[in-house]
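Dropping the structure in here first, questions after.
Missing here: one protein chain of the complex. Every other protein chain is in place.
As written, the chain order gives the labels A and B, with residue 1 at the start of each chain.
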Amino acid sequence: MSLKPRFTSTVMARGRCKACWVTSGILLVILLSFWSLNLQWREFLAPDAMLKMGQFLMGFFPPETSPAFLAKTWTALLETLAMSALGTLLAALGGLMLALPASKTHADDSARAKPVVRLVLNALRSVPELVWASLLLIAAGLGPFPGTLALALHTTGVLGRLFAESIENAAPGPAFALRVRGVGEMRIFLYATLPQIWPQVISYTLYRWENNIRAAAVLGVVGAGGLGQMLSYHLGLFQMRETSTVLIGMIALVALVDGLSYVSRRWLDR
Amino acid sequence: MAAGLTFPALRDPAATGRLGALLVLAVLLWPLLVWTEFKPWELLDARSLKSTGKFLSSFVPARHDAEFLTLMAKETWRTVAIATAGLSLAFVLAVPLALLSTARLSISSLTGRMAAWPYGLRQAARWLAIVLRSVPELVWALIFVRVVGLGPTSGVIAIAIAYGGMLGKVYAEILEAGDAAPTQALLRNGAGRLQAFFYATLPQCGSELVSYTVYRWECAIRSSVVLGFVGAGGLGQQLDTAAKMFSGGEVSTILIIFMGLVALADRLSAWLRKALG
Partner (left out) sequence: MTVLPVLELQGFSVRHAAARADAVTIQGVNLSVQRGEAVAIIGPSGAGKTTLLHAVACALKPVSGSITLLQTQPWALSRRDLHRLRARLFLAPQSPPLPPRQRVVTAVLAGQLPRLGLWASVRSLFYPMDIPAAQDALAHFDMADKLFERVDRLSGGERQRVGLARAFVSNAELILVDEPLSALDPTRSQQAITALVRAAQTRGATLITTLHQVEVARAHFERIVALRDGRVFFDTPAAAVTDGMLRDLYADHEDELTVGMQGAAALKDGVRDAAEVTRAMTCR
């Protein structure tokens, strides 16, 4: 694997190095981005801005530790954890249900529903959880319920596609033997395909839980409850000490779920 | 032959384990449902159905007058620009982080265990990357909006910090996944760390590093939309405004543009990865 020559002028002059052109194109876009955004670097890097930020950061310490507030934070933490867990679980079920019509299970499969279902899955996963949440607030009101649904919808798109790819990549032998006997597709899925893809199903689901705990933590910003709602509220009131407690809770929760997911995946792989 | 013998009916040994697991799941599920106030029937009550129905019906037709579309075009570019600028800064942050934390360039470990100081430094760099990446970029954005005010700066900084941690950690992992021998050979012969990096480590991992970075650019665009919800501008902010004003027509236009943008970025990123890999 040789290092591709980057900016040797002779190479560029010859115009043969595709990677060079692409790289210069990328640099151009980057420069344009910075220039067009008119970023307030002065605001950020000027000495008085630095001082302001320093003071701002100082406001974070010490974190608010009154029992009443800790209790509130604990409830919000449980709410966020529950949102992420339930949302991921619902998405795993939804993904499995949609994965079968979204995949071509064997060479003669008409797979009539595949294009439509794939489109649905793509639409679900293109829209970020936050956008789903803000739209679902209209139907479900404020609180963790729209947050859970938003997570479930978005993650169904992600998992559905991953599961469909697993189904298509599974060894065809067991399914073939059952299909030859006229067994229905659902039963073939349960007895031949699902046992093969099961480790991947669990692994992907746990991995998405890690992602969803971060998403759940911030969904509250639009009103979907949990730690995010507390964060947005206290930050808006410039209550920095309370904010830092909530932030610590967030970081701890994310670390906890990351750890649980890692340990579960190791245990299941044994 | 065993035919003709009858066996005492055996119990399935996995049955108790499965039943136990099912019970545990049920016990865990109940509090989840309670804490998330999971009441799907509320979606169907008369009042909520009416407002949902009204909102959904206002989705069609999607707003497509020239003035709105020009505004959307500008905001789309702004979203992409925030993502690109943020990711480039993240790259600038991630490279030193990765170089500092990777064990691949360790000179002290050439002769056995890594010495204490370098080990501490490397662990510190690793943990810094992990902390940066654990805080969701939205949180960073929220904080920076307080400092620098509304606008794209907070978005760019938020993406730079969060993605810097992410890229730093993954770059280090990619560097360590490759074969250590070429790098160690150069280091043993007295080459400097950066020299060894450019001549031995980078050629091995270069394409994977590029590939991952391009993939993260795609994700940065999605993050950039999300950051718009806290005032960083771009499509996200427009979507937030439109949703709060219940203008279904604008929401559907923005959603369509957004899905198109994501699909385009997806395609572009795949092409870039092939061209640069």
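Assume a residue touches a chain if its C-beta (ideal position, glycine included) is under 8 Å from a C-beta of that chain, and two chains touch if they have at least 3 such contacts.
Bear in mind that the values here come from a model prediction, so they are computed numbers and not experimental data.
The chain not shown here makes contact, within the complete complex, with A, B. For the chain missing from the display, the contacting residue among A:21, A:41, A:74 or A:176 is A:176, taking the whole complex into account.
Touch with the chain that is not drawn comes from one residue among A:25, A:199 or A:236, which is A:199.
Residues 1-3, 5-7, 9-10, 12-15, 18 are the ones on subunit B that touch the missing chain. Mapped onto subunit A, contacts with the missing chain fall at residues 107, 173-178, 180-184, 186-187, 190-193, 195-196, 198-199.
The definition used in the following text is that only the chains that are shown with their structure count from here on.
Between the CA-based centres of subunit A and subunit B the separation comes to 7 Å, rounded to the whole angstrom. Chain contact summary for the complex, subunit A toward subunit B: residues 1-4, 18-19, 22-23, 26, 29-30, 32-34, 36-41, 43-44, 49, 52-53, 56, 78-79, 81-83, 85-86, 89, 122-123, 126-128, 130-131, 134-135, 138-141, 143-145, 147-148, 214-215, 217-218, 221-222, 225, 228, 231-232, 235, 238, 247, 250-251, 254-255, 258.
Taken in their complex, subunit B has these residues touching subunit A: 29, 31-33, 35-39, 42-43, 48, 51-52, 55, 77-78, 80-82, 84-85, 88, 131, 134-136, 138-139, 142-143, 146-149, 151-153, 156-157, 198-199, 202-204, 206-207, 222, 225-226, 229-230, 236, 239-240, 243, 246, 251, 255, 258-259, 262-263, 272, 275-276.
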